[in-house]
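Omission of a single protein chain aside, the complex is shown with its protein chains in their original locations.
Moving on, here comes chain A:
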């Protein structure tokens, strides 16, 4: 019996529910007159890799943080596999921006990745051999096994991003919210991360990825959503062949976008 961090217990999945469904979501930061998210509605089916693009301050991070339960919306609803935010913390893995982590803290790569298991353990329980074995497996998959004992500041930018991704993976979540996992990433790290995203798709997991890197979006993602000033701008689905399609039929979003402009 585990004492969960949120105080809630396991919730059974709802059959055929969408991975993520946002309806008229509004988020304001205190002291700011402009909403950070302005009536955003969005449906994401399970098993897709979705890129979230847009300029700084367009609301990418805000959207991910709100879905992760770090920010509370002023209006609108969020459904994650049919449940409200926080109903099932372990099914949602959030990868914070690299700048949110104190990399000088005395903790090893292995220890940091192990924290991905904490949501399953809850209070008082220590990680067991199975948890440690899973960590080593994921570290190998991300090419970090030789760096496992390093202190986390002794990694390159790309290696740090891979370590954060490793932690999100050992959480065994169904919905991954990745905030800028490609920033400060070199070519080899990017290839490894793209490989992991492809694996997730095969496992029917869903990834929502905020990114500034607009090249190769069509190779690495199934759908690209762009935000501007907190509103949905464009939403296009990429076919298996990589051929670009016209914007998906989403008249509501377009109307909202023109209204905010």
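What we mean here is this: a contact is a pair of C-beta atoms (placed from the backbone, for glycine too) under 8 Å apart; a residue touches a chain by one contact, two chains touch by 3 or more; residues count from 1.
In this section, contacts and distances are computed from a predicted model.
Any idea which of "Manganese ABC transporter permease", "(2Fe-2S)-binding protein", "Cation acetate symporter" or "Cytochrome c oxidase subunit 1" UniProt assigns to the chain that's been left out?
"Manganese ABC transporter permease"
For a quick check of understanding: of A:46, A:151 or A:234, which residue touches the chain that isn't displayed?
Going through A:46, A:151 or A:234 one by one, A:151 is the residue touching the chain not shown.
Consider the whole complex, including the chain that is not shown, and state which of A:86, A:143 or A:195 touches that chain.
Final answer for the missing-chain contact: A:86.
Touch as defined at the start, partner being the missing chain; which of A:96, A:158 or A:230 qualifies?
A:96
Give the residue, chosen from A:69, A:82 or A:143, that touches the chain omitted from the document.
The single option touching the absent chain is A:69.
On chain A, where is the contact patch with the chain that was removed from view?
For chain A, the residues touching the absent chain are 4-6, 8, 68-70, 86, 89-90, 92-96, 100-103, 105-108, 111-112, 115, 118-119, 121, 123-124, 126-127, 151-152, 167, 171.
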